[in-house]
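A single protein chain has been omitted; all remaining protein chains appear in their positions.
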Amino acid sequence: MLDNLSMLGGQLADQANLTTLFNVLWATFAGIVVGSLPGLTATLGVALMTSLTFSMEPNQAIQVLICVYVGAIYGGSRSAILLNIPGTPASAASTLDGFPLARQGLAGRAMGISTTGSWLGTLTGTLVMASLAPFLANFALSFGSYELFWVAVFGIVISGTLAGGDPLKGYMVGFLGLFISTIGQDSQHAYPRFAFGNPDLAGGIGLLPALVGAFGLAEVLTAMGRPPVHGVVTKVGSVLPRPADVARYWRTILRSGLIGTFTGTLPGLGEETAAFAAYAAARRASREREKFGQGSIEGLIAAETGESACVPGAMIPVLTLAVPGSAPAAVLMAAMFIHGLNPGPMLLVTTPEYLYRVVAMLMIADMAKLFYGFFLVRPLLLILRVPRERLMPVIVLLCTIGAYATTARVFNIWVMLVFGVLGMVLRRMKFPMAPMILGMVLGELLDKNLLRGLTIANGSILPFFTRPICIVLACLSFGSVIFSVPAVSIRLRRLVRPGARRRAASLG
Amino acid sequence: MTVAHDSPPPSPRADLFTAAGFLAFGVAVIVVSAQMPTFTDQGTPAYVAPGIVPGFHGTVISLLALVLAVRSVLRGAFRPMPGSGGSARRSLLRIALACVLAIVFSGFMVGRLPFWLAAAIFVFVFILAFEWRPGMASGVLARDAGIAAAIGLGTGWGITLLFEHVFLIRMP
Partner (left out) sequence: MRRRDLLLGATAAMAGSGRSFAQGAWKPDHPVTIIVPWAAGGSTDQCVRVVASELQAALGQSCVVVNQPGASGSIGTRNVLAGPHDGYTWASGAAADLGCYKVLGLLDTSLDDWNLYLAIANVSVICANPSSPYKDFAAFFAAMTKPGGTEVPVATAGISSAGQLMMEMLRAATKGAYRHVPYDGGNPAVIAAVAGETPIVSCLLVEAGDMIKAKRLVPLAALADKPVPLAGYGAIPPITQWVPGMAAPLNYFGIWLPKDAPAEVHATMQQAWQDRIASSKALRDYAERRAALFTPLAGQPAHDEAMKLVRQAAWLYYDGGKAKVSPDTVGISRA
């Protein structure tokens, strides 16, 4: 342990110099800008910077990329809170409570909370990474096709109730999202499902243009439908992380941090799942559950901590197995290969100190994020002063270019438009959008892992129910289904009420 | 979800219509899934046929739509409803206008005109269309038009600059 600490100290001292400071400052800022623009994701930011930092010294280049990654994940929540438009898919969960807070005039406070949560999230993840990386990576290996199938099922089971409101409608759009994810070539035969001869549809519907449409354009259209009275007085509030918030919600922060980190280590799950998972767990455990979706500080902090803790989490399998835990981490790993660093199972054998170098880089990036967290709140709040009629057309511009930018495909602009109009109609009918996004994320996981698992087991469904992690996840899923039926839930609560009250008393 | 703050909850009759839409969609998904090939002739087992998973999703969507339909009927979808007020109609008109503008811009102008020009025209028209009120003084209108043009050109130029030269993204 002491060995590790001294190794970390050494790497931190090595990495912290003036060149680094300069690079960290611009790279984190660039990351926040990329993240807060709808459509420009952390993946795109890191990929762009990979080319731009090609000629840099490897340690500086990787530091820049980590800063962009950390900054973009954080930046996505700025637009989520201020405009109800998640800048990256990772921030979809932050709209649930962030925007209601902003509409109550608490945008400044909400951004302060999100900074606190995000900072502590990355810190938690980084500390876990420093102490448990090899162990966690090997544990992640035990999540194969069967286990990931159940992860997807569990996610779907909780998706309907995730956003509050009408669970029935939540499940309906959740399954709509699942269906959308099946459009395009299937994994076993490359048969173009639901393409009707259209080559673009054969490639599937991208999560990103769908998200930009369903949240971005739909929000513009909804906002234009509101009567032209507005002008929410916004208090800047406390932009600093308030120790009181941290003290009050330390359990939520710790739980979300650990959930986020672990979700990150699982290949195939990224920041968006981490944020939703942390949010759902916080909602379940909260004593103020009814506030969730109405502007709950606890909900926002959970989503922010979860998504930011996922970043170091996703780096763990990169460094120890050369398996990326998320899409931006995949690009970061490619950059490491290009720069001649060899992440993977040999890293801990040949250059174990490099793990601590990355830990140091993450810590530095996290501090830069905190720095901007203080200074960007006031300028960002100015956005709220722009009249809707003048702000919204600019957001349509950004949505259009954002849907197009990552892949340079005009098709994606049409996807954005369709999801925008569809999203607006569904929202008027009180269908929440978050379950649809979660459905699109989980749908692929569900489909591919189910078919793969069946193929490996030669058509037998037995392994889905006999492997230890599968049993746990299956029980959780079935338990959630049973609990979500109101009659059962009330009866069960009545049964355990004396016990529950005692437990609540001891916790409080 | 923030929709809670926006419009009033949909009437049971509106829910019935949405349920019908979802049901039709779900059934269509089932039909198309059932028509997909199974590839058993290529020696792959039937359980990995491409239609199974989407067919399942379509089935669940249809079932949930039926539940919503039944619920909306129980809540009085067939009872007579009060007509919608003028403010609701105005709100719908504004949304329709924004929709049309966005579709014309993103779907038809982008890619045919240079991006900065398309953006400038769109922003100018959008701002004017929503800031215009009947009986507006011509001086105020001219000032608004000036501001709209400035914002349009400024954002069109600024966004093109940022994306094309800083992010190195080719504009449509």
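Letters A and B name the chains as they come in the text, with residue numbers starting at 1 for each one.
One rule holds for everything that comes next: a contact is a pair of C-beta atoms (placed from the backbone, for glycine too) under 8 Å apart; a residue touches a chain by one contact, two chains touch by 3 or more.
Keep in mind the model is a prediction, meaning the values are calculated, not measured.
For the chain missing from the display, the contacting residue among A:I32, A:L178, A:A303 or A:V323 is A:V323, taking the whole complex into account. Residue A:T43 is the one among A:Q11, A:T28, A:T43 or A:N59 that touches the chain not shown.
One chain of the complex is left out; on chain A, the residues touching it are 43, 46-47, 50-51, 54-55, 141-142, 144-145, 184-185, 187-190, 192, 199-200, 202-204, 267-268, 321-324, 327, 330-334, 337-338, 340, 342, 344-346, 349, 406-409, 448, 452, 455-456, 458.
In the full complex, chain B touches the omitted chain through residues 41-42, 168-170.
In the analysis below, only the chains that are shown with their structure count from here on.
Residues 1-7, 9-10, 14-15, 18, 22, 29, 32-33, 36-37, 39, 42, 44-45, 47-48, 50-51, 53-54, 57-58, 60-61, 64-65, 67-68, 71, 87, 90-92, 94-95, 97-99, 101-103, 105-107, 110-111, 115, 119, 122-123, 126-127, 130-131, 147-148, 151-152, 155-156, 159, 163, 167-172 of chain B are the ones that touch chain A when the two sit in their complex.
Across the interface of their complex, chain B is touched by residues 34, 40, 48, 51, 84, 95-96, 99-100, 103, 163-165, 168-169, 171-172, 175-176, 178-179, 182, 186, 188-189, 191, 193-194, 217, 220-222, 224-227, 293-294, 389-390, 392-394, 396-401, 404-405, 408, 410, 413-414, 416-417, 420-421, 424, 426-434, 443, 446-447, 450-451, 454-455, 458-459 of chain A.
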